[in-house]
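Every protein chain but one is kept in place in this view of the complex.
Letters A and B mark the chains in the order given here, with residues in each chain numbered from 1 onward.
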Amino acid sequence: MLWQALTLQLGYNATLVAIGAILLGFAAGVTGTFLFLRRRALVSDAISHATLPGVGLAFIVMVALGGDGRNLAGLLAGSAVTAALGLLAVQWLTRRTRLAEDSAIGAVLSVFFGFGVVLLTVIQTMESGRQAGLDSLLLGSTAGMLRSDALLIAVGGALTLILTLILRRPMIMVAFDEDYAAALGLNIRQVDLATMGLVMAVTVVGLKVVGLILIVALLIIPPVTARFWTDRTERVWLLSGVIGGLSGFVGAAISASAPALPTGPIIVLTGFSVFAASLFLAPNRGVLAAVIRHVAFQRRVHVRQGLLALAHGQPIYERYTVRLLHRAGLSRPDGVATEAGRARAAKALLDEKRWEILRAMPDHEAAAALYDGMRPIETVVTRDQLAEIDTHLAAPQEVPA
Amino acid sequence: MTRIALASTNGQTMTGECPETAPMSIRGMTVSYGQKPVVFSVDATFPEGSMTAIIGPNGAGKSTLLKASLGILRPLSGIVTVFGRPLNSQRHRIAYVPQRASVDWDFPTTVLDVVLMGLSRELGLLRLVRPRHRARALDCLTRVGMAEFADRQIGQLSGGQQQRVFLARALAQGADLYLLDEPFAGVDAATEKAIIAVLKTLRAEGKTVVSVHHDLSTVGDYFDRVLILNTSKIAEGPVADAFTEANLQAAYGGRLATAQVAGIPAAG
Partner (left out) sequence: MSGAEFVPLSLTPILIGVFAAIACALPGNFLVLRRQALIGDAISHVVLPGIVVAFLITGTVTAWPMMIGAAAAALLAVLLIEAIRRLGGIEPGAAMGVVFTTMFAGGVLLLERSDTSTVHLDVEHALMGNLESLIWLDAFGWGSLLDPEALAGLPPELLRMGLSMIGVVAFIWLFWRPLKISTFDEGFAQVMGMRTNLIGLSLVAVSALAAVAAFDAVGSIIVIAMFICPPAAARLMTDRLGAQVGWSVVFATLSAVLGYVLAGYGPLWLGAEDSVSAAGMIATMSGIVLGLAALFGPARGGAQG
C-alpha cells in the first residue's frame, strides 16, 4: 500500500494531492527561506491563523448568496483576504506603536483566530452549517476530497512555485544584504511585499492539505534544516525547496496509504525528522561536529597556555591544564615540565615571539590581524618573511626547568 | 627587542608581585567565539586604588575580557579572583556599568527606579523602598548631575544622560571595584567631564576603577594605569611605563597612524 502510494498508484485524486503537496512543499521551502533569512519566520504564524475568520466569512457570504458554502475556491479566497488584513495589522502595530514585532504577531494571530472561532460558532447554528466540515481546514484533511479540490491544490501549488522561482533573485538579494540590494535599485518594500504575498499563497493553498496551524511548519522547518548543510544562500533556498517537496511527497503518500493518518501532521513530522538528523549530524554546523570541535579546541587552548606558562616559568593555575599536559607527556603530575614538555614549550614561546615581532611590523598588518594565540605563524607568512622575522629575534633563551 | 623582554618580564613580575588581595586578578583568560579566540591567555591585575584603562583597537576583545571576567560570558579557560576570593563570593563589592546599547531604553521605568536597582541587594526580594533608600538614590543622581531628571522616563534621556544614570546606579551599589564598559562612547563633552570627575573621586576614596576606553588622547589625563590588549595582552602597567609608542604600535599596527592624526601624543 505504501509502495503504491509512493509510486503514485493510489488513484487520480491521491496522485493529484501528492503532486500538489510536492509543489506546495517546494514552494513553501523556497519562500520560507527568505522569511527565515530575514529573521521573520513567525510572521507566517500570524498570517496562517488570520485565515480562519476569512474562511468563516466566505462560508457565510456564499450561503447568503444562495451558493454552496463549502466551495473550496471561495473559502480559500476568503482566507486570503483576512490573511492579508492580519499581515497589515502586524505591520500597523509595529510601525505605529512602540510594540515589538513578536507582540504584534502574537496579538494578531490570537485575536484573528478568536474572531474566527466566533464565526465558526455562528456557522454551526446555521441551517447549512451543521456539516460544513470547516474544521478540516484547521488541521488539514485530504481524505474524501472532491476531484475539483484536488485539481485546485495541484494547480495552486504549481502557480505558487512558478511565482516563487520567478521572484527568487530579488528576494535572495534583499534577504542576503538589504543595503546592497537597495543600492542596486531594488525596492525593498515591494520585495518584502512579494515575499509576504507568496507566504500567503502558500498558506492558502496549504490550508486543505496541512491545515492552518501546521502550514507554518512547512515555511520554517525546511529552511532551518537546509541552513545546517550550506552557508550559501543560492544553495539554501534550493535545498530548502527540495526538503519541503520531499516532506510533502512522503507525507501525502503515507497519509494516502492508510486511514487515520492525517496528511498535515505526517508532512510536518517527516520534515522534522530531516531537521533532527541535520541538527545532530550535519558535518559543519551539526551539534555532534560542534561539540567534538569545541572540546578538541578547548584542549588545544589549555595545552598551548600551559606550554607558554612553562616557558615563562609561571605557575599553571588550572588543574585541567596540568592534567592535559601530563596526559600528553609534557609535564609531571605536579606541573613540572618533562623533557618533551620543555621542547614544546620552547617552540610555543618561539611562536609567540615571532608573532609579537610580526604584529609590530607595520607592513604585515593583514597577516598580523590573523593572530588569535592558536594559529601557527607558518600559515600566514612565507618562508622568507619568517627568516626576516627571525633576524629580529634575540639569542635563543633557556627555558627554565 | 626591549619590548619583547618587557612583555615577558612584565608577565613575570606581575605574577610575582600579584597581591593575593588585589581587587581583581585575572589569570590565563581565553575567550573564543567559535574557533577563534578573541582574548588569548590574558593575565591582568588591577591594584587597589588604581584607575585602569583597557585599550586596544576595535575587535581587540576589550569588552569580552570584561564580560568574561564578570561571568557574563563563559571563558574557555581562566581564573578570576576578586579581593583574593572567588568572584561569586564577592559580587556585592563589584559595580558594573554595561555598554549603553546593551539594554532596552524603551523599558517602562524612571531614572530614579534604575538607580534604585543598584540597591536591590540591600532591598532583597520584598523589603519596601523607604525614604532613606530614595534619598540615597537621589544623592547618587546628584553626584552625576542628574537629580532633576529623577522622575523622567528613561527613554526620554540623551545618550550622555543615560550613561550618567548608569553610573549613578553603580554608585548606589556602594561597591569597592567599578568596571565600566566604554562609558564615554557617544556621550557629550559635559557628560564625559562629569563621569571622569566622579571616577576620580572614587579613586581618591580608595576604590578601584577599570574602564574599557577608546580615546587614546585622554588616557594620560584620565587614568593612572593601562592594559593594552589585542587578543593577547601587549602591556600592562602605569601609564608612564606601559603607554609607549612601541606598545601602541604593537597593538594597533598601521591603524595607529590614523589614530595619531586625531591627536594622540607621539609618546606616552
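Just so we're on the same page, a residue touches a chain if its C-beta (ideal position, glycine included) is under 8 Å from a C-beta of that chain, and two chains touch if they have at least 3 such contacts.
Note that the coordinates shown come from a computational prediction; the quantities given were computed from them, not determined experimentally.
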Contact residue for the chain not shown (choose from A:Ala107, A:Leu151, A:Val242 or A:Leu393): A:Ala107
For the chain left out of this view, which of A:Ala73, A:Leu146, A:Leu193 or A:Leu261 touches it? A:Leu261
Of the listed residues A:Val224, A:Val250, A:Leu308 or A:Leu358, which contacts the missing chain in the full complex? A:Val224
Across A:Phe176, A:Phe272 or A:Tyr320, the one contacting the chain not displayed is A:Phe272
Subunit A residues touching the omitted chain (full complex): 36, 39-42, 44-45, 49, 92-93, 96-100, 102-107, 109-118, 120-122, 125, 135, 138-139, 213-214, 216-217, 219-221, 223-224, 227-228, 260-262, 264-266, 268-269, 272, 275, 279, 285, 287, 290
Touch residues of subunit B, complete complex, unshown partner: 67, 70-72, 88, 91-92, 94, 96, 98, 102-110, 113-114, 117, 120-121, 123-126, 153, 155-156, 169
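Heads up, the rule we're going with is that only the chains that are shown with their structure count from here on.
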Where subunit A and subunit B are represented by their mean Cα positions, the distance between them in whole Å: 38
Residues of subunit B that touch subunit A when the two form their complex: 1, 3-5, 7-8, 11-12, 15, 27-28, 30, 32, 35-38, 40-41, 76-79, 106, 230-232, 246, 249-250, 253-255, 257
Complex interface listing, subunit A residues touching subunit B: 98, 293, 297-298, 301-302, 304-305, 308-309, 312-318, 320-321, 352-353, 356-357, 359-360, 362, 365, 368-369, 371-374, 392, 394
